[in-house]
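Down below is the structure, laid out as C-alpha cells.
Here the complex is missing a single protein chain, while all its other protein chains stay put.
Naming follows writing order (A, B and C), and every chain is counted from residue 1.
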Amino acid sequence: MSTPTTTTYEKHTLNTKKKSQWLDVWKRLKKSRTAVIGLILILVFLMLALFAPFIADYEKDALGMNVKERLQSPSLTHWFGTDEFGRDIFARIVYGTRISLFVGIISVSIALSLGGTLGAIAGYYGGRIDNAIMRVLDVLLAIPTILLAITIVAALGASILNLMIAVGISNIPGFARVVRASVLSVKDQEYIESARAIGARDHTIILKHVLPNSMAPIVVFATLKVASAIMATSSLSFIGLGIQPPTPEWGNMLAGGRAYIRDHMYIVLSPGLAIVLTVLSLNLIGDGLRDALDPKLK
Amino acid sequence: MKDHILEIKDLHIQFNTDEGVVQALNGIDITLERGKTLGLVGETGAGKTTTALSILRLVPRPPGEVVRGSIILDGIPIMEQSEYEMEKIRGKTVSMIFQDPMTALNPVIKVGEQIAEAISIHQKLSKEKSLAKAREVLELVGIPGNRMQEYPHQFSGGMKQRVIIAIALSCSPKLLIADEPTTALDVTIQAQVLELMKELKQKFHMAMVMISHDLGVVAEVCDDVAIMYAGKIVEQGSLEDVFLRTKHPYTEGLFNSIPNIDDRKAELIPIRGLMSDPYNLPSGCPFFDRCDYAMDICRTEKPVKHSFSDTHFTECHLYTAQPEFSLKSKKTKE
Amino acid sequence: MKNKLVALSLIFLFASLLLFAGGNQEGQQVAKTDISIALSADITSLDPMGHNDTKSERVSFLLFNRLFRLNTDFEVVPDLAESWSQPSPEEWVIKIKEGVLFHDGTEMTSEDVKYSLDRSREMPKVQQVLSEVNSVEVVDTYTVKITTNSAFAPFLYTLVHAGTSIVPKAYAESDDKFASPVGSGPYTFVEWVSGDRVVLAKNDAYFDADNMGQSAQITFKVIPEGTSRTIALETGEVDVVDELPTMDIGKVEDASDLTLYQKPSTRINFFAMNTEKEPFDNILVRQALNYAVDKEAIIAVALDGAGVQADSVLAPSFLGYKKGPYSYDPEQAKALLVKAGYPDGFEMSIMTSGDERKRIAEIIQANFMDIGVTASIEMLEWGTFIDSVLKGLEQSLVLGWTSNPDPDATLTPIFFSGNIGGMNFSRINDPKLDSLLKAGREELDLAGRAEIYGEFHTYVMEQAPFVPLFVNNNNVGANAGLKGVELSPQGLWNIEKIHY
Partner (left out) sequence: MLIPVMLGVIFLVFFIISLTPGDAASMILGDGATEERIIELRDDMGLDDPLIVQYGRYMWDLLRGNMGDSYSTGRSVAGEIVQRFPNTFKLTVTAIFLSVLISIPIGVISATKQYSLFDNIGMILALVGISMPSFWTGLILIIIFALNLGWFPSGGMKGIMSLVLPAFTLAIASTASITRTTRSSMLEVIRQDYINTAKAKGVSRRKVITRHALGNALIPAVTVIGLEFGILLGGAVLTETVFSWPGIGRLMVESIQRKDTPMVLGCVIIFSLSFSIVNLIIDILYAYIDPRIKANYT
C-alpha cells in the first residue's frame, strides 16, 4: 500500500518542480525582446483567427464576389485592396489565418504524436527496436520534407485533411529524432530508475516520467515546426496541392494573385507578409524558448 | 627593490552579464620575482583563472571589464599596450598552460604545427625551421618527434599536457602561467608532469604562476603562495609563511579539509556553506558567513591588509584589534 | 588547414566556372532572320500522332504535312493532296503531289500515306480522329483510296488534324521513336530542350514554293507565366506571343513597337445540366438558369473583359450558327422558377476542374444565389472529373470545348443520344436532335447543311441543356516589325510565313 503514496508524492514533487521550471522559463522568455515581439505577433494572429467573424463576414467579404470592384488598390473600404473577383483581401487574410494556424497546429500534432511515439519507443527500449525504427526513419529522412509532403498529397488528392496528413507524416522523422534524443538523455536518471524500481509499467514511466521531463527540446522543436508546417501548407497550396479555392488560404491567394502582379502588386504583398509574420513570430518564440530553456547557450 | 617579473596592483575586474554584474577580481596585488614560483590557491570561482588571463590580457571583453588596476610584466605596463604589441608579448614573454589538456589543443591542426606556430610567430622562422624547432621542443617534453604529424585526438591526456607545455615553452618565456595543469590528469601522470615542469623551469630559468586548488601540488613546486577567495587575495606569503604560520581562517579551512597523509585518522573538517553569490557580494568580509571566527565588524566592513612581514600579509579583521591573535588550528603541516 | 581551404575554394571556383560556362552558351543575340515564339506550355510530343494539344500541334504543323490543311477562314485546302475524287459516298480517292521529299531526302509515296493513316487509327491520343475510316488502300505510287464506314460529309475536315500527318514509314518504324522527327514540312527539327524550348530550322528543299518557310530558324520558348510572356515580348526576348494574357492586351495595343492580332476562336465555354437529374429534367428550370447567368461578369473575371458572349452551343464562325433567345435577366429567371414549381429555389452542385473554370463556377454560384438557388462547387482533378462526367455522376458542370472546324465534329458527340455515357454531357436524349444531326452528317450540299444546323441551333437553345457562356478571342502579340502573322479561329496560323 505504500506504493501509491510514494508515486503520488513523487508526482507531486515532480509537478511542482516542473511548474517552477516553466515559471523560470517564462521569466527568462519575458526578458528576450525578440521573443516578446513574437508572442505579441502570434497573439494578434490568434485573435484574428478567433474573432474573424467579428472582423469580417465570411460569406459576404471573404467569398462574396463583386466583379465591379475587382482589382482595387488598398483603400479605407478595402484595407488591403480587392482581388480578381472583387473580394476583400483583408477579410480573406483574416480567415486565412484560421486555416494556416489550424493546419499548422494539427499537422504538427500528427507528427508529434506519431513521431513522438516512435521516438519514445526507440529511445526507451533501445537495441533492436531502436535500430529498426531509426532505419525506417532514415528512409523518410532521405526524402526532402516538402517533397515527401508533395508526393503524399499528389497521391491522395488535394484536400485539407490530406494536406494535414502529408505535412504531418513528412515531419515524423524530425519529431522521432528529437523525442528519442531527449528520452535517451533522461531515461537513465535516478527518478526513472526509482520509478522502475517501484514497479511502474513501461508506458507509465514513458508517459508520466520520461516525457514530461524531456519536454523542453520537444516544445522548442514543435514551435519551430508549426512555423515550417505553415510554410509548407502555403507552399503546397501555391502549387495547387493544398487548400482549394475559394477557401481563402495565403498560399492559394498568392497563386491566384500571381497573374496580376504586374499591375496590382498589392494582391501578393499582403498574403505573403501574413505568412512571413506568422512564421517569423513562431521562429522568434522558438528561438526565445530555446534560449530560455537552455540558458547556458546564451 | 628586487627585480620583479610581475607586479599586479589593485586589479579590479568585473563581468557585465544580462543577469547582473559579477565582481570577479576586487583589488588583487601580486608581485613575483624572476625565477620564482607563485602558487595561486582557491576554490573554483575565486578568480584564479581571471587573474591569470588578465596577465595575458585575455579576459574576454565583453563581458569582462577591467575597472582599475595595473599589471606590469617584465617592466611592460600590460594595460597600455596595443593589441598588436600584446600579440608579441604573448607566447614570448609570458605563456600559459590551460586547465584541461583535452580541450586546450586545436583538434583539427596537427600537433607539430601547433607548436611550430608560436615559434614562427615570435622567432620569424620559415615553416620548415619552425617545424624542426618544434620537434626539438616536443622531444624535450618527452614525446618522440615522429608524432609531430598526428592530431591531438591521437594523444593521451598526459601526452596532450606535455604538448601544451611544449607549446608554452617553445619560445622560452620569462613567465609561465600554469592553470591547474594537472587537475584533469590521472594521479600517476600528475607527478610526471609536475616533475617535468619543475625540471623545465630550472632549465629555462622561468618564473611561474601555478594555479591550483591542490595544496599538495603547491607545496611541491612553489616558493610563494597566495590564497584567493571571492576575487581577493586573503593571505599571501612564502610557502613557510602560509603553510606554517597560517593567518587567515579561510586558509586554515583549506588545510583542514584536505587529508593528512601523516595522520590518517585525523578528522576532515570541510568549510561549511558555499562561496558567496558573485552577483551579490556582501558589503563586509565575503568569507563572513562561513567563518568560525566571524565578528560583528566582519559583516559590515571590508577587512584591510595586515602585514606580518615583508612578504606575509592577510586581509582579516581578526588582526586589526589583536595583532597577536592565533588561529586554533587543528593541524599544521610540518 | 590552409591548404585544404585553398583546395576547397579552388574546387568551388572551378565548379562555378563550369556552371556559368554552361549558362553562357545560350547568351547570343537572336539574329533577325530567326524568330522566337512564346508558348504557354511545353509540347508533349514530337510524334504528330502522340499528342492532341494545340502547343504540340504548332510544332507538328511545321514539321509535317497532312493531305489537307485549313486556311485562316477554316476552309479545307489541299496540302499534300494533288487531286481527289469520290467514286461513291463512302469512297475517297486521293492523289498526292509527286516529288515531295522527307527531311531525310526520301520521296513520299502512297505507302507512307497508308502507313500514316493506319498508324493514326491505332495511336491512343488521336485514334478518334479517323474513327469513321474503314480502310486505306494503296492504288498506285501516289494514290490511295480511303473507305469510310458510312457516307460522311465532313470527312476532309478530319484529314487536316495533326494526328493525320504523313510520316515516313521507314523512319516511323525505326528505333528513334520521334526523338529527332523526320517529316516533310517547311521546317526541320533541330532540338527540343524539355520544358524550355523547341528549335526548328528552315527546310530549303520544301516542295511547296508558295508556302516556303520565311525565317531561317524558329524557336518556340516555353513561358508558362502569362505576365512573363508579355515581358519577354516587350523586351524582345521573343517576337511573338501566342496566348497573350487578356490583361496585357491594352499594353500590347499601346506599345508602338508591338502589334496586337485578335480573332474569335472556336473555343466555347459552357455550363451543362444533367437532364436526367432533378430538377434539370424540367425544361423551365433549364431555361430559367439561362436567364440567371451574368456572362459579362464571367468574361470580366475569366478574360478581363476580352471575350465574346456565347449565345448558342457553338462559336458564331460555324456553319449554320444561330443565336439563342436568352439575356441576363434574374427576374425572368425567378419567374420561370416559380412557373417550374420551384418558388423557393433548390440546392445543387456544380462539378468542374481547373483554376479558370473554377473562377467561372464561382461566379455562376454567386449568380444562382441571387435567384435563390444554392450551388456548391465540387472541384475534381481533371481525369477524375472527366471520369465522373462520363458516368453521369454530376448534376451540372462547367467545361470548355475547342471545336473542330466542322459543326458535326462537335455537335454529334455532345448532343447525339447514342453518346450518352460519352461526351453527351447533358445526357440529353431527344429524337429531334438526333435526326437533325444525322441529316447534317449525310447532306453533302453546303447550303443544305447550313439550313439543317440553323434549325438545330434554334431547337437546342429552346431545350436549353446548356448555358453557353463565352467564346474566347485568340489574342496574339507580335513585334510590329514582323510580317506574315496570321490567325485562324484556333490561334496563330501558318507560322512558316512569319518573318522580319
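Heads up, the rule we're going with is that a contact is a pair of C-beta atoms (placed from the backbone, for glycine too) under 8 Å apart; a residue touches a chain by one contact, two chains touch by 3 or more.
This one's a predicted model, so the numbers in the text were calculated from it and none came from an experiment.
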item	value
Omitted chain's touching partners, listed by label	A, B, C
Omitted-chain contact residue, chosen from C:86, C:106, C:128 or C:259	C:128
Among B:91, B:112, B:231 or B:286, residue touching the chain not depicted	B:91
Contact partner of the left-out chain, one of A:120, A:243 or A:279	A:279
Identified contact with the non-displayed chain, of B:67, B:121 or B:239	B:121
Hidden partner interface residues of chain B, rising order	53, 56, 58, 60, 62, 83-84, 87-92, 95-96, 98-100, 103-109, 114, 117-118, 121-122, 151, 153, 164, 167-168
Residues in chain A touching the chain absent from view	34, 135-136, 138-140, 142-147, 150-152, 154-157, 227, 231, 234-235, 238-241, 251, 254, 258, 261-262, 265, 268-269, 271-272, 275-277, 279-280, 283-284, 287, 297
For chain C, residues in touch with the removed chain	1-2, 4, 12, 15-16, 19-20, 22-24, 26-27, 42, 44-45, 47, 50-52, 124-125, 127-128, 131, 179, 193-196, 221-225, 227-228, 231-232, 235, 237, 381-384, 386-387, 390, 423
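As a working rule, only the chains that are shown with their structure count from here on.
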item	value
Innermost chain, taking as reference the mean of every protein Cα atom displayed	A
Mean-CA-position distance for chain C and chain A (Å)	45
CA centroid of chain B to CA centroid of chain C, Å	88
Per-residue multi-chain contacts in chain A, two or more chains	none
Multi-partner residues of chain B (at least 2 other chains)	none
Chain C contact footprint on chain A (complex, rising order)	64-65, 67, 70, 84-85, 157-158, 240, 244-246, 256, 258-263
Complex contact set, residues of chain C against chain A	225-227, 230-231, 245, 247-248, 294, 297, 300-301, 355, 358-359, 362-363, 366, 377, 379, 381
